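In this view, the complex is presented without one of its protein chains, the others remaining in place.
First chain written, first letter: the chains are A, B and C, and each begins at residue 1.
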Amino acid sequence: MSTIAAPAAPARRSLYTPYRMRIAKVTDEAPAVKTFRLEFVDPADAAAFDFKAGQFGEYSVYGEGESTFCIASPPTRKGYIECTFRQVGRVTSALADRDEGDIIGFRGPYGNIFPIEQWHGKNLLFIAGGIALPPMRCVIWNCLDLRDRYKDVTIVYGARTVADLVYKHELAEWDARPDVNLYTTVDPGGQTPDWKGRVGFVPTVVEQVGPSAADTIAIVCGPPIMIKLTLPVLTKLGFQPENIFTTLENRMKCGVGKCGRCNVGKLYVCKDGPVFTFAQLRDLPAEY
Amino acid sequence: MEFAVSAFEPKLVAFVCNWCTYAGADLTGTSRIKYAPNVRLIRLPCTGRIDFMLLLQAFGKGADGVIVSGCHPGDCHYTAGNFHARRRWTLFRRLLDFVGVDLRRVHFAWVSAAEGAKWAELVNDVKTKIQALGPYDAFPKRLDGRPQPAEVA
Amino acid sequence: MEALRQRARELLAAGTVQAVLGYAAGSEPDRARPCFVRTAAEADGLIWNEHCRQNLATYLQKPEVRALGRLALVARRSTLRALLQLAAENQLADGRVVALFVADDGAVTELPTLAAIEELVARLPRGLSDADRQELDRIAALPLGERQAYWAGEFARCIKCYACRAACPLCYCARCITEANQPQWIPVSSDPLGNLEWNIARAMHLAGRCVDCGSCSDACPEGIRLDLLNHVLAEEARTQFGAEPGYSVRKDYALASFKPDDKQEYIR
Partner (left out) sequence: MTEQRILSRQNLGPLFERLAADGRRILAPVRHGDRVGFERVTRPDEVALDYVQTRTSAKSAVFPPYEPLLQFALQGKDVQVAEPAPDAAPTVLFGVHPCDAASFATLEAVFTWDTPDLPFESKRANLTIIGLSCTQGDAYCFCTSVGGGPGDPRGSDILLTPIGATHFLAEILTERGQAVARLAGELLEPHRGNGKDAALAQIPPRFDARQLGAKLPALFNHPAAWQEQALRCLGCGACAFVCPTCSCFDITDERDRYHGVRLRCWDSCGLALFTLHASGHNPRTKQSERWRQRVMHKFAYQPERLGVLGCVGCGRCSRACPVDMNLAQHAQQLAETAV
């Protein structure tokens, strides 16, 4: 099976030495979920740095460890990167304790990319659940920043509760745009009295929206159960597995195909992914 | 011309309970009893909460001696925390001794809230003893990127 | 050995148990390996000799093994003690396993209930083997510096593979202290402190619970005698607190109880 080629990692002294990043802005997105805007301390690093939508990195709190997140900001916006994370373990808790102005580390970009140049002239259907919007936000903004290259853009985004929806300001912005069809939904019971979006699980909402599969690329990211239930819906709508993309979130340590953690079949999610089509995943052991 | 050779000043860590020994140490201060400043107090709710791992952590982070102290038997604020702790210490001491940890560096005491003087005596005594033993380089230290004492020696 | 196989066949044929967990011949004559016998015909593969050492009670907590159904367990003294201790800690329901105790002369006793196990184990000789006792005394008699150096040398070989933990019938925590990282109590790396802390923590968490099976040190790929740490604690718990884990399903964990007049001459 073919995989999407990863751009070569930049030459560095030791691959384990991170870039020095300053936290320029902290945004509270949802309970225990924050977004950091990170700027390169060294202008030379900023100038040399380049990435594409879909790539990820290792974010360090020195003395606590590294954590793997996608780059949540689009490559079309230069000079900074953003990451969105939920406070769960040792590193993300330490990250959540950092303030604006603090120095943290970043290694990357690693992994392959969403082939958005191959999607020119097509409709895009983004389906995300919960904390899985961040990896998709990068590619959404990338495509919206190059809006004239794509046809219809549809976003279906759901979370457990209204509070758990991330990027609330941007959701409002997308909702207001005439060139984006946004459907937000929360799980039954997660709505508030003034909630104007839908109530229901993401797969159900996708079915209700019923986007056409013709000339359309679907990008799906969310918890395993959401993906499992969304795929049959997309298949019913006529989507072919090679036109459905996702990004895997296997546990990683090194990010460059050595530590062995993200090995699935002969592939390393960190090198051959994280972006895969469902046609590719079909040929892999289900160890992700 | 003579140079005064500065004596080794041991680092002592004391794990004490909130209700008796911490209050006792407070009394030492308010009674203006002077005692060795080598000790760092770590206050925990009860000796029952003083996990043996804490003692290892103290040595691993460079303590030369450790004091563990709480309420006298029968006086525990939580009824029986110190009775449970006592059993744990009894076993722990035996294990430490067996693996070659120097028990002269681990001191247990009951110091009540009224025993400010006992606290001062305890700390001074432990300090003198540890001073005589010297730094505890035989105990491995937590890695922090700097050379280990064993490597330096 | 034949008595054991026969009993296994009967239990399987009668449907009393769905599997017999015993030992089969290992790679070499000096080894035996745990095996799961499902049919009467497979019972011919069961063996019994001095190399059948891994405590089989260790397997009882594994989901894959639980899924097999009711089990018969080939047992030596420490296996029986592990079963009783697991029951005392509410980890084993009465009747879930049938213990097949094999005596030194090869005689097999079927023990279908915890009460039966208690009764039998009470009649067995107690205490450490002479060899273990000698090694314990030898190390305890070393001067402090030599004792420290001995264990530093032993722990230096520890590679933190956690075979000791995996082999132990009483190390069943879903999340081990060594995996807790907020804070990181025990260093992940096998540096001198990490190894000392791990080995002390492991022994302490088994203090008053260990049934002296020795599976931990049998499992150690570096041959570290870490069972000695457990023996020392077991001895102290017995002499000081009368703790004899694994002889009763009554919960009498030495560190969860106390007497007002427990020893305290070392406390000032």
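Note that in this section a residue touches a chain if its C-beta (ideal position, glycine included) is under 8 Å from a C-beta of that chain, and two chains touch if they have at least 3 such contacts.
Everything quoted here is computed from the prediction, not taken from an experiment.
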item: Displayed chains contacting the withheld chain; value: A, B, C
item: Selected residue (touches chain absent from view) among C:M1, C:A107 or C:C161; value: C:C161
item: Hidden-chain contact residue, picked from the options C:M1, C:C173 or C:V188; value: C:V188
item: Sole residue of C:E222, C:E244 or C:D262 that reaches the chain not shown, by the stated touch rule; value: C:E222
item: Touching residues (missing chain, whole complex) on chain C; value: 26-28, 31-36, 54, 58-59, 62-65, 157, 159-163, 165-167, 179, 184, 187-191, 215, 218-219, 221-223
item: Residue numbers in chain A that touch the chain omitted from display; value: 9, 13-18, 20, 60, 62-66, 86, 88-89, 92, 99, 101-103, 105, 223-224, 249-251, 253-254, 256-261, 263-267, 271, 285-288
item: Residue numbers in chain B that touch the chain omitted from display; value: 61, 142-146
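The definition used in the following text is that only the chains that are shown with their structure count from here on.
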item: Overall pattern in which the protein chains touch one another (line/ring/star/complete/other); value: line
item: Closest chain to global C-alpha mean, per-chain Cα centroids; value: C
item: A-C or B-C, whichever has more C-beta pairs in contact; value: B-C
item: Chain A and chain B: spacing of chain centres that average the CA atoms, whole Å; value: 50
item: Distance between the centres, which are taken as Cα means, of chain C and chain A, whole angstrom; value: 47
item: Distance from the mean Cα position of chain C to that of chain B, given in whole angstrom; value: 34
item: Sequence positions of chain A contacting 2 or more other chains; value: none
item: Residues on chain A engaged by chain C in the complex (per definition of touch); value: 89-90, 93
item: Parts of chain C lying in touch with chain B, wherever the complex brings them together; value: 139-140, 144-152, 177, 185-187, 189, 191-193, 196-197, 199-201, 203-204, 207-208, 228-229, 232-233, 236-237, 240-241, 254-260, 262-264, 266-268
item: Residues of chain C defined as touching chain A within the complex; value: 181-182, 184
